[in-house]
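Handing you a structure now.
Excluded from the complex is one protein chain; the other protein chains are retained at their positions.
In order of appearance the chains are A, B and C, and numbering begins at 1 in each one.
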Amino acid sequence: MYQIGGEVSFMARKRVRELGLVIGSGTPGPRNAISDVPGVKVGHTTLIEGEGKLVPGAGPIRTGVTAILPHGGNLYDEPVGAAAHVINGFGKATGLAQVAELGVLEAPILITSTLNVGLVWDAAVQYLIDQNPEAAISSPTPNPVVLECHDGFLNDAQGRHVRQQHVLSSIEKCSTKVVEGCVGAGTGMTAYGYKSGIGTASRRLAKKHGAHTVGCLVVLNCGRRGDLIMGGIPVGKLLKDPQTDRMCPRGEDGSIIVILGTDAPLSSRQLGRLARRAVVGIGRTGSVVSHGSGDFVVAFSTVPRISRQKRIFTTRDQLPDKLLTPLFAAVAEATEEAILNALCMAESMEGRDGNLAEAIPIDRLRHLIERFK
Amino acid sequence: MYQIGGEVSFMARKRVRELGLVIGSGTPGPRNAISDVPGVKVGHTTLIEGEGKLVPGAGPIRTGVTAILPHGGNLYDEPVGAAAHVINGFGKATGLAQVAELGVLEAPILITSTLNVGLVWDAAVQYLIDQNPEAAISSPTPNPVVLECHDGFLNDAQGRHVRQQHVLSSIEKCSTKVVEGCVGAGTGMTAYGYKSGIGTASRRLAKKHGAHTVGCLVVLNCGRRGDLIMGGIPVGKLLKDPQTDRMCPRGEDGSIIVILGTDAPLSSRQLGRLARRAVVGIGRTGSVVSHGSGDFVVAFSTVPRISRQKRIFTTRDQLPDKLLTPLFAAVAEATEEAILNALCMAESMEGRDGNLAEAIPIDRLRHLIERFK
Amino acid sequence: MYQIGGEVSFMARKRVRELGLVIGSGTPGPRNAISDVPGVKVGHTTLIEGEGKLVPGAGPIRTGVTAILPHGGNLYDEPVGAAAHVINGFGKATGLAQVAELGVLEAPILITSTLNVGLVWDAAVQYLIDQNPEAAISSPTPNPVVLECHDGFLNDAQGRHVRQQHVLSSIEKCSTKVVEGCVGAGTGMTAYGYKSGIGTASRRLAKKHGAHTVGCLVVLNCGRRGDLIMGGIPVGKLLKDPQTDRMCPRGEDGSIIVILGTDAPLSSRQLGRLARRAVVGIGRTGSVVSHGSGDFVVAFSTVPRISRQKRIFTTRDQLPDKLLTPLFAAVAEATEEAILNALCMAESMEGRDGNLAEAIPIDRLRHLIERFK
Partner (left out) sequence: MYQIGGEVSFMARKRVRELGLVIGSGTPGPRNAISDVPGVKVGHTTLIEGEGKLVPGAGPIRTGVTAILPHGGNLYDEPVGAAAHVINGFGKATGLAQVAELGVLEAPILITSTLNVGLVWDAAVQYLIDQNPEAAISSPTPNPVVLECHDGFLNDAQGRHVRQQHVLSSIEKCSTKVVEGCVGAGTGMTAYGYKSGIGTASRRLAKKHGAHTVGCLVVLNCGRRGDLIMGGIPVGKLLKDPQTDRMCPRGEDGSIIVILGTDAPLSSRQLGRLARRAVVGIGRTGSVVSHGSGDFVVAFSTVPRISRQKRIFTTRDQLPDKLLTPLFAAVAEATEEAILNALCMAESMEGRDGNLAEAIPIDRLRHLIERFK
């Protein structure tokens, strides 16, 4: 496993809330993670290997896979209600047309780096047919959902180093403890001119609003340094960190993947409404959803499960639309906080050709936050 | 014309930039208004009449019409490239399906209060056939574009008091001087728990980015008081103004209409990409795009004009997509600033049943802004 | 009431099935009409006045309004699930963004000629607030759904002759007996080079498929004469009727409005899937959905009703998606047959400037049909 030297890696990373910055007015769940939604689990496989000059196909490797399971059962057999939303379509996500048409998710959500999409898709098929030997023989073809961000600044992207076992392993390792930072699909990510990665957060609604939970997980790979805003503070401008081409891509481009889970009993139409609110949280962190961004959202509800046999929603439980606004607020806040966590929890990393993605400096960030209190 | 007493109305309103708050890092055009886009003009008809108890159909009246002209010529004859985007579809905007299909706008953009949509649409037809006697006889039917927000907290909405001459007058009065606040379609608006109305702003791109202008005009009618954010400052929480049911609708619902104009030579696909960035600016002011919002965006480019005879884009001038990000940033900033201007420029107003929409207190706002500098 | 002379008007019109042409393999309901869906009613107001030269604003008048009621109750209070689909957006339909966002229809569906959309929208508001005095005061603004086709070949379109009482009257006259041909919104329609108007048809599913009914009503205004296909027979080519400019618009342009009702318990997502199948029926009659067509579909389900108080779907009966294909087939067949009925039931009509829209010749059509048996 790769280690970058001394000082930087020992600087303990903190979640943004631990730094004293409170996002919005909602209450996080106990883990402040997407796994606060009962049944939801997350797992990562992280691939870090080699250093130095890029040799396409050989390395260095800074990539991975992240899996999100809406529930612990057989998703092909018991899909969950789902919706997808494309904020900016410069991306290679797969499976979303079927999610939109049928309103269900029937596979683990897998996230990886861009050029690995094909191999991860293929591994997902293997996982699904292993679990459901009748699939694509006497039962419909399964629909893998694979999303991606590009990690070519640090990683040998052309090498496509993710293998089937890495995908299966990310699913097996799924747990309610969500690791953030430079893990899984977050391994090679950079954002707002700093090292980035996986971030998560959640909101639990007040009892009067139904006590539902909304959880968010992001793979963060977008934004320019000068644009970064944290809880209203123009951090990107105030940190005034000089940046060179070798220190994070200057590019305004990049992407963000947003996964939203909830136990609110919502139809796919309603989940689509939730998905369309993620951009509110994104915008608040400073992004303008640049031209080159592949910004995709998948939202799912774990209640009710849908049986493949019947594919019937027991819709008695569906929430009236007029109760959705608190859920929309939860989406905006959880997305904003998950993004900030992705930055604050990521450690500095050196990648191909000595490219260096520096972690956002926690101490100076803490000072800034205190100043604005 | 209606006047509310003494103190409040004398408090001079200021644009947010005059209060010392700078939104983003872009440079506004000379007027910091949508009319910085060459050729674009705006006109209002404001209807304020009566006080006291609501008598549906009789008053009191607090409503109006706002017209935006992309150019001073005959729009039916020389349409402009255009796109529309629905952020949240709880609204009654008309004409957008045709804009999406054909990529052109061929009528003045008209904005009014919700229940007036039909009458304003009809008046727009009269305007268009007066100008183009062949329309709908030997030439295609014209496509009025009418957008709306609901003003029922202050206005006798059921009365539908906008008449044909009010619409024609709003078009005639169009000028490059854009009046903000409680005028035109902004007359009866409330937002973030305060009186609201029309706001506008613009950004002029650096020469290296093409020196194009992006202008924005909003009719602002959304958001809860506690949610208001101005340039990152959680104003809504910090002002701590008590609010009763009679003082602005508590409701989280409402709407926003965003009109974007530019002289960048963009295709309708590219204008759609611009339109989809308005939500970034909206989100930054605190809205989560609530369930009841009718949030619609129309974006147009004044270059090139398209001849109805030929309907040919002289596409040599079209911008490459990779140059769009600075335009996206301009959209986000101009939308955010236009929203804040709509609040800061609106005066307090009493409407039906003594409902009182208070203006946001400029002096305390200025103090807050200074504190956060 | 207008009469065109002698021979033509005495030729009895027949529905296409009475002519011996059976469309598809499904079974129609007892009326072979949209009113076979329990609760659905249709009403028309027909305006025919004057002859001779067009005097814009004065006449001649050949227009009308058609109303479709999904149920006999208060739709604002008890909306029905609904979806909309735009096949080609060169049209001025209103209210569809809100139908798409919320998945409900809360007003009668009204269809009229293009330039009347504003006035009909306004009349719909009057109807809705008369029935619901709290609407737009203490309760949300109602969402009229108005669709249109252009009747300028026969009618003084610029005159906009539809008044509020015509709209209210079309609603009052709603009944389960659906009149076809040159009535209501169909009055001034032409299609496939012949006189056209209103058409309707239905399909009742087999018991094993749920015994649900799908009904369709069209306002038909599209297609070139040579393109007309009836039940596979290239009627347009075989009839070889010479056509001059004064005899029906040659134009390939025009529109079609398709209204689909069903008592199958479907979600708005599923209704959207039904709506997207209407084009199959349209295509089979020969149309290629020309550039100038405003082709819009609205689909609704009468089961379950949704209470505005709760906006909760109260059923657990929602159909699994895998049972939808027979409903899709029913949509395709009912749409195809409704289109053919609109042609076969329309009588010849002379309109402005002596423009003459001839009915399709029933006797020769019958011979053609027999020849192909």
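As a working rule, contacts are C-beta pairs under 8 Å (C-beta built on N, C-alpha and C of every residue); 3 or more make two chains touch, one makes a residue touch a chain.
Values in this document were obtained by computation on a predicted structure and should not be read as measured data.
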Can you say which of A:Ile61, A:Val120 or A:Cys182 touches the chain missing from this structure? A:Val120
Given that one chain is not shown, which residue among C:Gly57, C:Gly73, C:Gly232 or C:Gly354 touches it? C:Gly232
Answer key for A:Ala58, A:Ile129, A:Leu238 or A:Ile362 versus the chain not shown reads A:Ile129
Even though one chain is not shown, chain B touches it at residues 101-103, 267-269, 273, 310-316, 318-322
Chain C residues that touch the omitted chain in the full complex: 25, 87-88, 226, 229, 231-234, 237, 252-253, 273, 276-277, 279-284, 287-292, 321-325, 328-329, 331-332, 372
Residue positions on chain A contacting the omitted chain are 54, 56, 86, 88-98, 100-102, 114-115, 117-125, 129, 133, 135-137, 140-141, 143-144, 150, 152, 157-158, 160, 253, 292, 294, 296
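The rule is short, and it goes like this: only the chains that are shown with their structure count from here on.
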Going by C-alpha centres, which chain would you call the most central? B
Which chains are joined by the largest number of contacting C-beta pairs? B-C
Residues of chain B touching at least two other chains: 88, 253, 292
